[in-house]
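First the structure, in the form of structure tokens, and then the observations on it.
Missing here is one protein chain; the remaining ones are kept as they sit in the complex.
The block that comes next holds chain A.
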Amino acid sequence: MKEYQTITEISGPLVYAEVDEAIGYDEIVEIETAQGETLRGQVLESSEGVVAIQVFEGTSGIDQNASVRFLGETMKMPVTEDLLGRVLDGSGRPIDDGPEIVPEERQDIVGAAINPYSREYPEEFIETGVSAIDGMNTLVRGQKLPIFSSSGQPHSELAMQIARQASVPEEEESGDEEGSEFAVIFGAMGITAEEANEFMEDFERTGALERSVVFMNLADDPAVERTVTPRMVLTTAEYLAFEKDYHVLVILTDMTNYCEALREIGAAREEVPGRRGYPGYMYTDLAQLYERAGRIQGREGSVTQIPILTMPGDDDTHPIPDLTGYITEGQIYVDPDLNSQGLQPPVNVLPSLSRLMDDGIGEGLTRADHGGVSDQMYAAYAEGEDLRDLVNIVGREALSERDNKYLDFADAFETEFVDQGFETNRDLEETLEIGWDLLSMLPKEELNRVDEEYIEEYYREDDSEREVVEAAD
């Protein structure tokens, strides 16, 4: 391994060095500063005679006398089942004072694309215990379903609630402990120490840490390291899922910080910027992360992703949520208005969507009436939402009886169905029963999206049950 003291330029997170051998694209570099500190980096561009290196820890302390070593390999993540229960930094080094990690394998973090022919279509329902998700935007194993939030919203609480409660119903019944176990991999990118503490406390309180691997890149850690953290996380997830048969739930927070880091590197390389200064290849880059969710034929495990992103200005046309929405299989919106009304979790189901829902629910999977109930509640809630605008102008008295029923429905939907609290775990049966309580507030003829046989079976003919709901309103 050759060592060079040939740094010619230092700019932002980038270092340019002259070399006299062929250096591979994406290769790992170690830079030793005059003070004896070792920094790590990655080759971003390799030309004859000169390479551009992106330094993870930032370039401060590097001068032209620093020595550069090329390790001759691309970045690897040491993986083993023993990672469960451990806390690592954003580059995969343990920070929990635990024993040294003896890796079973070292895997390339870039990760090759899964052959679409080898994938298995995700259609196994994951019960999160959250009505707004299970009932209306069902999550399935191998899906990537982001939470679209904004600053100051309780998205972390929602993510924690899902991580805590998520289970696959069939497994509970069979009690099959030997088979596929559940594991959570938590990847933090640029979150504050305070947020990190909340997550850690929750993990420790609920004992979830045992089945978790935590990667922490905090707000004051080097920004460039953030581009590596999710790849470390997903490499670990793929290993546990596809080689050790775990059902892995990956929570990545906050993708906005990841994208900011991408932009920083792009700017330092003087690339032609795309929309709002983000690099033109951000779609491809994000896809290379999100598409690592899924199932593979003949493998027991699965990788399910819940990335969290805070939309700048609560604007979902911003490039980060926009590109994310085009790659992921739906999205869950956390809504500031619902939050200020005190709804827990403040999920706005109208713009939320789970693309894989239709294949993961229904007879034999959840309950036969699930799809109809969900569609009907969507339509009714949307109609009620519309009428609220009108009420502001003409008042409730000016509206017909039918319209008033829809207004009541929309109110009850929020308070009874969505607002369940961050600590309540509702099973699907309960969620759907509440759904029928609410739908029964509407006249039977209005239920045009539910098959007649289910209306026969579940519609509350008896007014008394409805009264309960209305009284609670």
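Structural remarks
Note that contacts are C-beta pairs under 8 Å (C-beta built on N, C-alpha and C of every residue); 3 or more make two chains touch, one makes a residue touch a chain; residues count from 1.
The working rule: contacts and distances are computed from a predicted model.
Look at the chain that isn't drawn here: its UniProt entry, checked against "A-type ATP synthase subunit A", "Multisubunit sodium/proton antiporter MrpD subunit", "Nickel import system ATP-binding protein NikD" or "Fibrillarin-like rRNA/tRNA 2'-O-methyltransferase", names it "A-type ATP synthase subunit A". Contact with the omitted chain, checked across A:Gly92, A:Pro230 or A:Gly325, is made by A:Gly325.
Summarising the interface, chain A meets the missing chain with residues 21-27, 44-48, 73-74, 108, 110-122, 142-143, 242, 271-275, 280-281, 283-284, 287-288, 290-292, 294, 296-297, 299, 316-319, 322-323, 325-327, 329-331, 350-351, 353, 355-356, 358-359, 371, 375, 378-379, 382-383, 389-390, 393-394, 398-400, 403, 445, 448-449.
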